[in-house]
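Showing chain A:
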Amino acid sequence: MSSVPASAFLALALILFCIGLYGALTKRNTVIVLISIELMLNAVNINLVTFSKYGMTPSITGQIFALFAICVAAAEASVGLAILIALYRTKKTVNIDEMNTMKN
Partner candidate 1 sequence: MMENAWLIPLFPLLSFLILLLFGKRLKKASAYVGIIFTLASLIFSILVLFERFSEPTYMTKFEWLTIGDLHLTAGFEVNQLNALMLFIVSLVSFLVHTYSKGYMNGDERFPVFYAYLGLFTFAMLGLVLSPNLLQTYIFWELVGVGSFLLIGFYFNKEEAKAAAKKAFIMTRIGDVGLFIGMILLFWETKSFEYSEIFKAVDSGAVSGTMITLTAILIFIGAVGKSGQFPLHTWLPDAMEGPTPVSALIHAATMVAAGVYLVAALFPLFLASKTALLTIAVIGAFTAIFAASIGLVQTDIKRVLAYSTVSQLGYMMLALGSGGYVAGVFHLMTHAFFKALLFLAAGSVIHAVHTQNIEEMGGLWKKLKLTGPLFLIGTLAISGVPLLSGFFSKDEILIAAWEGGHPILFLLALIAAFMTAFYMFRLFFMVFTGEARSEMKHVHESPNNMTFPMILLGVLAIVAGYVNTPWFGSFFGDWLVDGNPALGHGHIEGPIWIMIAATVVSLLGIYVAYLMYFKRSLSRNWLSGTGDTLHTILLNKYYVDEFYQLTVIAFTKGFSYFLRFIDVFVVEGLVKGVVGIVQGLGKTGSKMQTGQVQTYGAVAFIGLALLAVIFALTGGYLR
Partner candidate 2 sequence: MNLHSILSILVFSPLLGIVVLAFLPKQSEKLIKWVGFLATIPALLIALAAYLHFQWGKDLADFAVSKSWIQFRGMGGAPEPFFSVNYELGLSGFQLLLVVLTAVVATLSAIAAVKFVKKEWKGYFMLFLLLEIGMLGVFTAENLILFFIFFEVTLIPTFFLIGKWGYFEKEKAAYSFLIYNGLGSAVLLIVIMILFAKTGTTNIEMLTKIIADPSAPLSGDLKLGLLIALLVAFGVKLPIFPLHSWMLKVHVQAPPAVVMIHSGILLKIGAYGLIRFGLGIFPEQFKTLATLLAVLGVINLLYGAFLAFIQTDFKMVLAYSSISHMGIVLIGLAAMNEAGVQGAIFQVISHGLISALLFFLVGVLYERTDTSLIENLGGMAKGMPIAAGFLLAGAMASLGLPGMSGFVSEFMAFLGLFKELPWIAAVGTIGIIMTAAYLLRAVLGMTYGKAHREFTGVLDLKGVEFVPVVVLFVLIVLIGVYPSVLSAPLQTTLETIMLGLGG
């Protein structure tokens, strides 16, 4: 029916996810780390929507889940940023190296 196979979408999602992951694990700037996490969430959403169309039993549920995911991502972004600002206030930096209070 469609000329683009489901696996193409999945592969795209995979690539985006990997990019996000790489960013989240290597970047020093906390804001960028947060952005990378958003990117990963987006990749997941692509998967949800893809399966909503190409899955074993296609249904609208996938899209609804994507909506929920977006919703949660929005909440996460806001809280994450709030934490970031709170931290910045005390540490005067957004460098992730400085955020090692878990050690002690």
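Going forward, contacts are C-beta pairs under 8 Å (C-beta built on N, C-alpha and C of every residue); 3 or more make two chains touch, one makes a residue touch a chain; residues count from 1.
How were these picked? Simply put, all candidates are chains of the complex that A comes from, given by their letters.
As the structure is a computational prediction, the values presented were derived from the model and not from experiment.
Asker: All of 1 or 2 belong to the same complex as chain A; which of them touches it?
Answerer: Selected candidate, touching chain A: 1.
Asker: Name, in rising order, each residue of chain A that touches candidate 1 in their complex.
Answerer: 21, 24-26, 33, 96-97, 99-104
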